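Mind looking over this structure? Questions follow.
A single protein chain has been omitted; all remaining protein chains appear in their positions.
And now, chain A:
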Amino acid sequence: MNPFISIMLLSTLVLSTMIVTISSHWLFAWIGLEMNMMAIIPIMMKKPTPRATEASTKYFLTQATASALLMLAIIINLMYSSQWTIMKLFNPTASILMTMALAIKLGLAPFHFWVPEVTQGIPLTTGLILLTWQKLAPISILYQISPSINLHLMITMSFLSILIGGWGGLNQTQLRKIMAYSSIAHMGWMTTILLYNPSLTMLNLLIYIIMTFTMFTLLAQNSTTTTLLLSQTWNTMPIMTTFTMLTLLSMGGLPPLTGFMPKWMIIQELTKNESLLLPTLMAITALLNLYFYMRLAYSTALTLFPSTNNMKMKWQFYPTKQMTLLPTAIVLSTMLLPLTPMFFILL
């Protein structure tokens, strides 16, 4: 689209998230969230296909509902505490409503239904923005109200997200939907530890953003959106197959790759707080995620699908897409595990 429009939309997007994170007045934070939604809808409609239209509509409806609920919670909080400062909430009803509103915004279960459909309808880079940048604002609000969130509600929603993220991804071949379910599952991991040690939520978010960014950029090089296309990258860019496999395994949480770090820290923190069954079940269901990542890694790097000989000799063009920060991102998403103490201290 027109570069001026594009600059304006992107800068609004960045500005709105920054408004949400630095504000201390509830109304201002709500305005930031609204600006966020408004800015991203045109970005999602870059190519005005019916699918993109449908995706944008669904996104708009869910986010608007969530914002309305958020406003309701703010007003109830105002009624009971007579102040607009962003801190812990003073009423359990307000707390529950705000938690659920932010859950709708993030895509936690049982409010997860929009995530795969929206992600599937939009182009790859927009999907990247949707799954990474859009999570910053709600998580920052959750971080600030974390002392007043109802534990049972949070744990239920997050465990349910992990389960649904695992089971839902098993049945997919479209890569964007797989990334959507992976996002649901990672959100589940993040919100589990929110009430025990919020710094770990931040750590998990950071690592998740790095890994998802790497994954999407790798996928965007060849515009691969299905498993079948992914299985043909060995022909055009063989190096990419190795990196794809490593990044996928890192997302699955395999040591010694980076993705193991947040899971390890979270399980350690949970066991310090004497909940033993929950981390066990979470670790076991993380295997479901690993299974469909492994399936992708198989078809990409480890096996060769039967194909005709013609398909084995694709015409190699010079790559025209910008590989922004891809080497850095790959290194960050696979080799950060030895630096764990640093992150622990930083956050």
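Keep in mind that, in the parts below, a contact is a pair of C-beta atoms (placed from the backbone, for glycine too) under 8 Å apart; a residue touches a chain by one contact, two chains touch by 3 or more; residues count from 1.
Heads up, the rule we're going with is that contacts and distances are computed from a predicted model.
One subunit of the complex is not drawn; among "Small ribosomal subunit protein uS19m", "Spermatogenesis-defective protein 39 homolog", "NADH-ubiquinone oxidoreductase chain 5" or "ER membrane protein complex subunit 1", its UniProt record names it "NADH-ubiquinone oxidoreductase chain 5". The residue from A:N36, A:N77, A:Q172 or A:S231 that touches the chain not shown here is A:Q172. When the whole complex is considered, the residue among A:I43, A:I164 or A:L290 that touches the unshown chain is A:I164.
Among A:I104, A:I193, A:L230 or A:M265, only A:I104 touches the chain that is left out of the view.
When the missing chain is restored to the complex, the residue among A:L10, A:L78 or A:I96 that touches it is A:I96.
Although one chain is not displayed, its contacts with chain A can still be listed: residues 57-58, 61-62, 65, 69, 92-93, 96-97, 100, 104, 110-111, 113-114, 116-117, 150, 152-153, 163-164, 167-172, 181, 288.
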